[in-house]
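I have placed the structure first, in the form of structure tokens, so that the comments after it can refer back to it.
Here the complex is missing a single protein chain, while all its other protein chains stay put.
Which chain is which? They are A and B, in the order written, and residues in each are numbered from 1.
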Amino acid sequence: MNHAIRADKFLLDADRTTWHDETLWFVREKRDRAVYAVPEFQELRELASGIKNHTLSRLDLYLREFEAAAQANGVHVHWAADAAEHNAIILDIIQKEGATRIVKSKSMLTEECHLNPYLIKHGIEVVDTDLGERIIQFRDEAPSHIVLPAIHLKKEDVGDTFHTHLGTNKGENDPQRLTEAARQHLRAKFLAGQVAISGVNFAIAETGAVVVCTNEGNADLGVNLARVHIAAMGIEKIIPRLSDLGVFTRLLARSATGQPVTTYTSHFTKPAAGKEMHIVIVDNGRTQQLGRPDFRASLKCIRCGACMNTCPVYRRSGGHSYDFTVPGPIGAILSPNIDMKKHSSLPFASTLCGSCTDVCPVKIDIHTQLYKWRQVLGEANEIPASKKWSMKFMGRVLASTRVYGLGGQFARKALRLLPHGLTHAPSMNAWAVARELPEAPKQSFREWYAKQPAPAAAQPAQPQIPA
Amino acid sequence: MSTTSRERILAAAKANKPEELPLPIVPDFGGEATIERFTTVLTGIGGTVVRMAGLDELEETLRQLFPEARNTTSPLFRGTVPVNAQTPTGILAEIDLAVLPGEIGVAENGCVWLPEANMLHRALPTITQHLALVLDHRRVVATMHQAYAQLPNTGGYGKFVAGPSKTADIEQSLVIGAHGARSLVVLVY
Partner (left out) sequence: MALTRRREVSRLYIVEEETAKMKVALFVPCYIDQFYPQVGIATLQLLEKLGVQAHFPAQQTCCGQPLANSGCERDALPIYKHFVETFSDYDYVVAPSGSCVYHVRKHFDKLDQTADVQHVRGAAYDLIDFISTVLNVTEIPGAFPHKVGLHLSCHGQRGLHQANESEMTPVRDGQLRRLMASLDGIELTQLNRNDECCGFGGTFCVSEAGISARMGQDRVADHVLNGTQVLTGSDMSCLMHLEGIVRRAKLPIKVMHAAEILNGVVNG
């Protein structure tokens, strides 16, 4: 199953596709307005990119600095090479605490590591507390967007889900009342939470602090009521200095949702008296990506989701069509590093329009990396054989003027002479499912040109322009 | 903790990192450090700004703004519920209104820096139903760069708060009052 097939499923519901596209475009437009209002926005992108590039170029040193600072703050620091180790470390902390109930705020890393099913299997009650994440947790679905996890759902879907799980009235679809129901439900969970797990937006090497940005306040509420806080971060979340946050906090929310800043920008540096704080630093393929010069810039990502909101493909295929924790353009350049075979169609799920690159607040060359992944996949024979052989054939034809001219004549003639039903049969011609083929002209440009009188066609190598 | 994973990750990061690149210098972009700008932006994201002539107007202003608040707490005046770092969760959960001193206001985005020392309890600013932050008008800066430049450190815990808790996770419909405070008022003196 490739992206195109999953996208076609999403497209079957044309009205929902329209709604999904327009809803995300609305977020893109909010982003635009926020960006236009900051005169130095492009300079901030350049600075953010520079800070991240610098950090990656000293990553081992900054990780050591961060670890030492965090430990000096009384924080327990753990290292996980992969998802399995990440999950095992977290379960161990929970079990040592004797806890059975945990509350979680948003963390794409724990999604990537499939932490929830692992903990549930070990008898732990896991409650996602971000509203969107709670909705999809009830529905046993994966997030379809990294900032707006339930953006594939309409309020009627949420109403049905809450009716089933929270006992709201059947047919209650009002977002205000549904959110209030979730607030009451989750308050009880927060108050009872023994261990809180959060993600990390930024980890500051200088101070050993982790910074978490939310709008709902769920990270703050969960962490500050539980006895134990576990923050899970990829190694790429490091930034050198506290002052660098001046740059990143100006970019993150504007790029993500068009807000000037997230409601809460919370700096967790030391555990409160009598409490524990753990940080789990995870690799899970990131050092490998760091070693790929063409693709290491993907590690600059601050998970704002702007590339999804702007991507004309993502908006019409939905996040689940990517079948990867991080969907959209950024997911399409991260996923082949994890499993090239499984995700081989994702770098092709793009027109290479470049809008993702232009909105990226840390200037990741996303569309160029998509192009480069295509080459890696082509070399590794991870593209369909029919495509590969037809491209090899085309390569030979197009490197030769004579063969090319003959082929073109034949194709045009065929197009003119064959019946429309044959040339436009959907089973043979994917183009013609929704589009007419161009009307085939009698003569090509080169045939016309050859018939023109001099000087138009004469002496191409040394054109003589009359004075 | 796995020492081997730590060593493996650090070794791989060292081996695979690119040649060292410079750390850019972040300029001070200037900007408008006014209470008017702060007010416009905060209002735009669902917060409220109320001007006071001085701190002595605080309690009267609060009575007018929150006539129905029963359980109130603050380090600035004697509220109905005393709160400290040891206050049990059950009591915190009943707080209607917390009134806390903010340190720095940021005009470009309407946020206010709230350090742990001003919170009474770390959970209080989010668990309270309504939050009021008191801010000296001279402590408004233009941008986040300037705000961070004024922070000596971030203490054990601290946060920038920009407006009330909110979500748009259902169909991108903005709902104020997700998990944290349902309203935020900044009382500027």
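Just so we're on the same page, a contact is a pair of C-beta atoms (placed from the backbone, for glycine too) under 8 Å apart; a residue touches a chain by one contact, two chains touch by 3 or more.
What you are looking at is a predicted structure, and each value in this text was computed from that prediction instead of being measured.
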Among the chains presented, those that the missing one touches:
A
Across A:105, A:194 or A:317, the one contacting the chain not displayed is A:317
With the missing chain put back, one of A:68, A:84 or A:430 would touch it. Which one?
A:430
Please give every residue of chain A in contact with the chain that is not shown.
3-4, 7-8, 11, 17, 21, 25, 32, 35-36, 42, 310, 312-313, 316-317, 347-355, 357-359, 371, 374-379, 383, 387-388, 391-392, 394-401, 404, 408, 411-412, 430-431, 433-441, 443-450, 453, 455-457, 459-463, 465-467
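What we mean here is this: only the chains that are shown with their structure count from here on.
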CA centroids of chain A and chain B: separation to the nearest Å works out as 29
Of chain B, residues touching chain A in the complex:
1-2, 5-6, 8-24, 26, 29, 41, 44-45, 85, 89-90, 92-93, 106, 108-111, 121-123, 125-127, 143-149, 151, 153-173, 175, 177-181
Under the touch definition given earlier, write down the residues of chain A that touch chain B in their complex.
23, 26-27, 38, 40, 43, 46-47, 50-51, 53-54, 56-60, 63-64, 73, 76-81, 85, 89, 129-132, 135, 148-151, 153-155, 158, 175-176, 178-180, 182-183, 186-187, 190-191, 207, 209, 215-218, 220-221, 224-225, 235, 240, 242-247, 249-250, 253, 257, 259-273, 281, 283, 287-288, 290-291, 293, 296
